[in-house]
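All protein chains but one are shown in place.
Our next item is chain A:
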Amino acid sequence: MASKAIFSTLRRSLTKPNRAVSRRHHLSTSSAATASEPYAGDEHAIVMKGVRISGRPLYLDMQSTTPLDPRVFDAMNASSIYDYGNPHSRTHLYGWEAENAVEVARIQVAKLIGASPKEIVFLSGATEANNTVVKGVMHFYKDKKRHVITTQTEHKCVLDSCRHLQQEGFEVTYLPVRTDGLVDLEMLREAIRPDTGLVSVMAVNNEIGVVQPMEEIGRICKEHKVPFHTDAAQAIGKIPVDVEKWNVSFMSMSGHKIYGPKGIGAMYVRRRPRVRLEPLMNGGGQERGLRSGTLATQQVVGFGVACELAMKEMEYDEKWIKRLQERLLNGVREKLDGVVVNGSLESRYAGNLNLSFAYVEGESLLMGLKEVAVSSGSACTSASLEPSYVLRALGVDEDMAHTSIRFGIGRFTTEEEIDKAVELTVKQVEKLREMSPLYEMVKEGIDIKNIQWSQH
């Protein structure tokens, strides 16, 4: 009896700590199993706006803006330090040096587009250039010309300026586009009237990346003697731009889309034949009276160097970006079906790939793709979840427009980044489709559009 008691207490004292230890082990292994931290070193994860990402995301949003090229940064630094004079001061060395720097940049920008340096006006960006041209030309010719033609897929600043003109009493025709995003030339020809003052068509669309048939449009405008304006912010440095071949009278350019600084842009205003425009910024008459105000010398210098680099590297970058675009598209198409490219695949700038994934909910796709910095079709146009007007003009269904993602490939993108983006996108889309009952029905062969949904 006593021995039994002794043995039982001995057993209890021996097993208790062991049991306690094993419970702790059990807890730690189970928590280790549920923890889904794939990366080591997660203590440096970034937590912002309620989202936790393990590192800086892959940058695939080159259409919204581009990182600054180190060579541009170098030129801008030197200029910020030494060219601090006002370029419009005629009386002393500091002004002369700054003016020289600005003139060098002007020549560099003009060479990129095939223009003369005297036809380039520097301003704060493509938005200001678009506003100046659209409003300035119509205000100058307001007695004789009351009509403007533009397309439905233009940038918001052009559409908003046209709406402002409509409120002032001008008439605007918004040309529809075909399903591949290109403008119908016959419709353009029919829309031109004797009192048309401006035709504005953007060269490369920022959302879908299609390249419009600029030479044909230029020829039509020359026949009817209508000034032709193009928003080439996404086009310069990426596709060959020539103002003589395209027969443009006005062109808007932006610095931060070609690896240059933000806050600078340029406007090309043709001198032969002369087109007149009313300035938006009045003042001391700088920049041929079209844009008064002191120029930010280092921004201008940065823009010039960026243009020169773009001209030198255009062929090399185009080859690289085309290769990456094919890799991305093939990689996604191999593993997923129901992938639609928005916009024409032939007449397109390679660095812009706008894909729609069928049977996937758009917002959840974007929330899952937090490690890839991309833009979507709806979010970049408004704060509400209204699908983008560009996709709507293409005739894309609402559900496909919501799941559109725009991949922007640029000079600095690497092959490994593309592979990783493909992997993450495919994983996310597959995960969402697995959960989706609509996709199950489609796989069984049911046509979604012809379902009679019963009321509960």
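Note that a contact is a pair of C-beta atoms (placed from the backbone, for glycine too) under 8 Å apart; a residue touches a chain by one contact, two chains touch by 3 or more; residues count from 1.
Note that in this section contacts and distances are computed from a predicted model.
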Choices "Complex 1 LYR protein domain-containing protein", "Glucose-6-phosphate 1-dehydrogenase", "Ribosomal RNA-processing protein 40" or "Autophagy-related protein 9" - which one is the UniProt name of the chain not shown: "Complex 1 LYR protein domain-containing protein"
From A:His44, A:Arg90, A:Arg272 or A:Lys449, residue that would touch the chain that is not displayed: A:His44
Chain A, residues in touch with the chain not shown (by the definition above): 38-41, 44, 46, 53-59, 67, 70-71, 73-74, 77, 316, 371, 411-414, 416-417, 420
